[in-house]
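Written out below as structure tokens is the structure these notes cover.
Only a single protein chain was left out; the remaining protein chains are all shown in position.
The block that comes next holds chain A.
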């Protein structure tokens, strides 16, 4: 074709608006994804309230329901400050693991090894050698050991998955089995009592009437929220989980980032190991068994997409609290662990269904 009329724009900087160009309305396909041009944009505050409420209302309802059942069946025993603290202390360890898991899942992965890594780190940090050294120098040695063991395990996962191209499910499954075995070898299947009193004194203390363990969970959650929502690291996580190819072609180092995500999960497993050592005053190769599944359940119930690309720390915290409260209600009523497991299964499905319904309504209003 020959050169004809000049284009509608001479330079990119001076484009006249064209009132005749239609706004796209039919490309979204699904109902609700298209919004007419005449609708005024919601204010920042309204959008925030609408968004936060729309995303988490189902979780709030679920948590309230569990609490109502708890109060109805166990009355004062349930609704006491002491019991609230018990619930929170119980939630803290899984909670920290779940924050790490939120990053891995948002980045499009999965980590089955965090429970085993917790066990391994707890054992490694409570061997005679470590505890002797901690006694001589400072209890921080035990903490450092646990965090290092956790992070290294996470890095191994990350390297295998990102650079070795092993599927995340398989790589972390291998780590789950291997770390548990290594923990058993180190501990010789014995429970290793923590004898470093300053360690116990520090972590078993209360601060402003609240257990240090709960404070740690809160700190990890806040740090996780900031990291995911306010930093370039978080943005990269969303991009890598949402569309790894687009992220790569935009110049993001997808492999390196993926490795970091598993290192974070390992680090949180190390932190959780320290908390476990304090709570049970012992290191054991059986610590953290099935915790990976509890963490995944909490993350998914919280609204993080298992496919990656969207993650919510607030949702994860809610998910953890719901399961912790539920466990407490069952204990208060002397019901069996098995019945509790059934209830958890039901809650996982119900919460996800509810989330989907509300999300759909949220989009269409």
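Some observations on this one:
Going forward, a contact is a pair of C-beta atoms (placed from the backbone, for glycine too) under 8 Å apart; a residue touches a chain by one contact, two chains touch by 3 or more; residues count from 1.
Just so it is clear, contacts and distances are computed from a predicted model.
Considering only "Cytochrome oxidase subunit III", "Cell division protein FtsX", "Multisubunit potassium/proton antiporter, PhaC subunit (TC 2.A.63.1.1)" or "Sugar ABC transporter ATP-binding protein", the record for the omitted chain gives "Sugar ABC transporter ATP-binding protein", by its UniProt protein name. The chain omitted from view is touched by exactly one of A:87, A:123, A:247 or A:329, namely A:247.
Only one residue in the set A:183, A:213 or A:239 touches the chain that does not appear here, and it is A:239.
Contact between chain A and the unshown chain involves residues 1, 3-15, 17-18, 20-29, 31-37, 39, 41, 230-235, 238-239, 242-243, 245-253, 309-310, 364-365.
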